[in-house]
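Removed: one protein chain of the complex. Kept in place: all other protein chains.
Up next, chain A:
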């Protein structure tokens, strides 16, 4: 009788599973996939820039990885792949640069500032930066380890007001979500996050924020699979079209 050898079935299942896993990356065939690691605050603007870029380069798929810049910097340091890195401050870019993971010099392509956001009704009646210290006001900020958190610390030292947040989140979008969900009376986020949230939050500007500006650098990674394409994307972001989109989302020009 012609029987399959024992053990062949589990092995076959394993082989099929593994080939499914490895197939994920290659499924696009001839198309090129550009992996862009970008700060969480760039989510909306970079998606639009990516769409525009893909329209002009139909053979390119862009895969975005939006997370806190610190986490991305650490992932790059650990050797996770990617073609382009766009950071929410220069510190994280320098950290990556020191490890030799950059190809070429980083270029600043946008600037950003912090603003106070409150839920639409402004339940705690926040009017100024100093109001954030009221004991009854539950304030959510970014953890000092991430760029929006270090900007928050700078604003504190510029204004001389010590904040007492109820929670320190790991990226700026988490802060925004807490305010949008009504689970916090106020949050400190970037101007651009406030504008992308539209009517879901109310933004309150404060003088000290003008003195603390985050510069957003972008660079090609040394490990890029498509160096030429990565360079084109960087130029596109810094070009007239990219700048216009970034401006629409509230970013300042470099």
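Just a few scattered comments:
As a convention for this text, a residue touches a chain if its C-beta (ideal position, glycine included) is under 8 Å from a C-beta of that chain, and two chains touch if they have at least 3 such contacts; residues count from 1.
In the analysis below, contacts and distances are computed from a predicted model.
For the chain that is left out, the UniProt protein name among "Cytochrome c-type biogenesis protein CcmE", "CheY-like chemotaxis protein", "Molybdenum transport system permease" or "Anti-sigma regulatory factor" is "Molybdenum transport system permease".
Within the complete assembly, A:138 is the residue of A:35, A:87, A:112 or A:138 that touches the hidden chain. When the omitted chain is restored, the residue from A:81, A:104, A:120 or A:182 that touches it is A:182. In the complete assembly, the contact with the undisplayed chain comes from A:169, out of A:83, A:131 or A:169. Of the residues in chain A, those that touch the hidden partner chain are 6-7, 10-11, 14, 68, 70-71, 74, 77-78, 138, 140, 143, 145-146, 165-170, 178, 181-183.
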